[in-house]
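Not every chain of the complex is shown here; the ones you see sit where they belong.
Naming follows writing order (A and B), and every chain is counted from residue 1.
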Amino acid sequence: MNPNKTAKPAFTSDYMEGAHPRILQRLAETNLIKTQGYGLDPYSDSAREKIRAACQCPDAQIHFLIGGTQANATVIDALLDSYQGVLSSDQGHINVHEAGAIELGGHKVLTLPHRDGKIDPDVLQQWLDDFEGDGNHDHMVFPGMVYISHPTEYGTLYSLAELTRISGICRTHGLPLYLDGARLAYGLASSVNDVSLPDIARLCDAFYIGGTKCGALFGEAVVIPDPDRIPHFFTIVKQHGALLAKGRITGIQFDTLFTDDLYFSIGQTAIDAAERIRSWLREHGYTFLIDAPTNQILIILDNEQLQKLGEAVEYSFWEKVDEDHTAIRFATSWATTKEDVDRLLQTLDQL
Amino acid sequence: MNPNKTAKPAFTSDYMEGAHPRILQRLAETNLIKTQGYGLDPYSDSAREKIRAACQCPDAQIHFLIGGTQANATVIDALLDSYQGVLSSDQGHINVHEAGAIELGGHKVLTLPHRDGKIDPDVLQQWLDDFEGDGNHDHMVFPGMVYISHPTEYGTLYSLAELTRISGICRTHGLPLYLDGARLAYGLASSVNDVSLPDIARLCDAFYIGGTKCGALFGEAVVIPDPDRIPHFFTIVKQHGALLAKGRITGIQFDTLFTDDLYFSIGQTAIDAAERIRSWLREHGYTFLIDAPTNQILIILDNEQLQKLGEAVEYSFWEKVDEDHTAIRFATSWATTKEDVDRLLQTLDQL
């Protein structure tokens, strides 16, 4: 019996279920085998090898952390010197929705105005030129790295050209580039995406491949392509309370996700569902807050629509647009079924 | 096929396997049901209710965190004012094996010499008397709370009389008392234990019920008996990167552990196995580093014994005692079988 059967169609987020069934199966199969803790087990080693292969970075340091905020706080604290801050879009997750985790580590988030949720390379270039230009900046927080998310918080994607340019600017200025891939599976599967895992590994100094929102119970794989980039990262992870005693649990999950391209097929499932919903909404004249090509769909409703929709469907509040309008989000995921989408569209059709 | 069958008997730690099978089963059964994230789901609510009942503290705030270091860092940071430190035994986990997680939050660990891994109430009393006595202490870190572990890092236990006295001293001095229960199941099941969950809830201001080492894949249940003790703890958890998106995963695990007394029977399994090993070692004249009544067994070996044992059995290094002697640890757990113990004792017998 599935209690969701009779419930409203629910598209609130991409972390409403447990894990992809293959992951649960592997956890069950391996359950009583004894291994060392803290990620020093053969499952974690195997997962690391598969990720290195997928990223074409054979020497990369790879650590499995538990969640996105934690991964961001740990990596950023590890990459910055004490007097440095992290450049981010003003809508970056680290700036808005992580409860001050970066500042807890002693660092300022230096914000750039976003364009469709992204950092505009021109804006980044100009900011850095200004910082290094006239006047004395010794009383200011120094930029120490750049944070981007891909897909962004709005579901948008960097093109390979954009990512290449941002990476070039960062390298010219000696700034590590860090990519938050909480929803990376959904970016990689998007029909407009032209950025591959090897591209990311080549252009970024650190990034994480999101598991929590992409089919795992939890877990994010932090990849540091140059293994000498962050000495003693293991201890930094421990210091941040981010080291899982039974590290095998994340190891097994990522080993499964990177077996038989599961990570990629998971992304495809969500994208296909999102595309179907988006087409329907477009055909029916809905207004989009932003034109995003991944698994998040942001539309603007007027108050009347909002109330009717709220009675029929579960979605998430995004932001107040004006007194009469509100933006909401539907998110699809690896777990979204054809039946889920059918029910959503039927329900919307009857509004 | 179980690869451990042919391997050496392994008693390295109490986190060498996955989770108790009932937990995996519940995760599988609930896997595709959709719920809200961040612990706002019915499984987490149910687990909270069961823990409140077991602790006889009907109003307690309960939050499910992921690991012990994280739980300690988050609770301690939440309870202390900026100018305060946390009193701990010098062997306390927060002082030795958490990579500076407390200091990362800006707080000093103020150490008291341990007695069998425990804080001696007399020593605590004297320290506080001294601090409040002669001289100016305004240039020193103020004590802001007391941290104890139960069982301790050495596997020892506070008696109810000791815990009552420490609690009384804390309350007299306005210091919250926080108990780290990473291995609480193994303390509760010990034959010498006279401290119950309701005792802990009555005598402490915060504590956590350990899951990671006691049958869960991971997870610790932080209990704050007075719900007004720490406002906005949810946000503090988020800020510390300790908020699980799919909070249901910890909810389901603790709901299972507190159904049909599973948490208590798990403890019993480990204690029974440890008692069997301890008896055998005692009969065979082994020297114990400490006389501890829970699931950790600390013995001292000379170099020759150490080498032979290392070839036959997996244990964990504890500490160098002197040039010729080393202390090692065997740990049992919920997953230790009669066959595991048989094989260990047979192996030891042949050394």
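Throughout what follows, a residue touches a chain if its C-beta (ideal position, glycine included) is under 8 Å from a C-beta of that chain, and two chains touch if they have at least 3 such contacts.
Keep in mind that what you see is a predicted model, and the values were worked out from it rather than measured.
With respect to copy number, the whole complex recorded in this structure file holds 4 identical protein chains, 2 of which are shown.
As a working rule, only the chains that are shown with their structure count from here on.
Chain A maps onto chain B through a rotation of 180°, based on Cα atoms and reported in steps of 5. Distance between chain centres (mean CA atoms), chain A to chain B: 33 Å.
On the side of chain A, the complex with chain B involves touching residues 2-4, 7, 10, 12-13, 15-19, 21, 24, 27-28, 30-37, 66-74, 98-101, 104-105, 212-213, 217-218, 235-236, 238-246, 248-249, 335.
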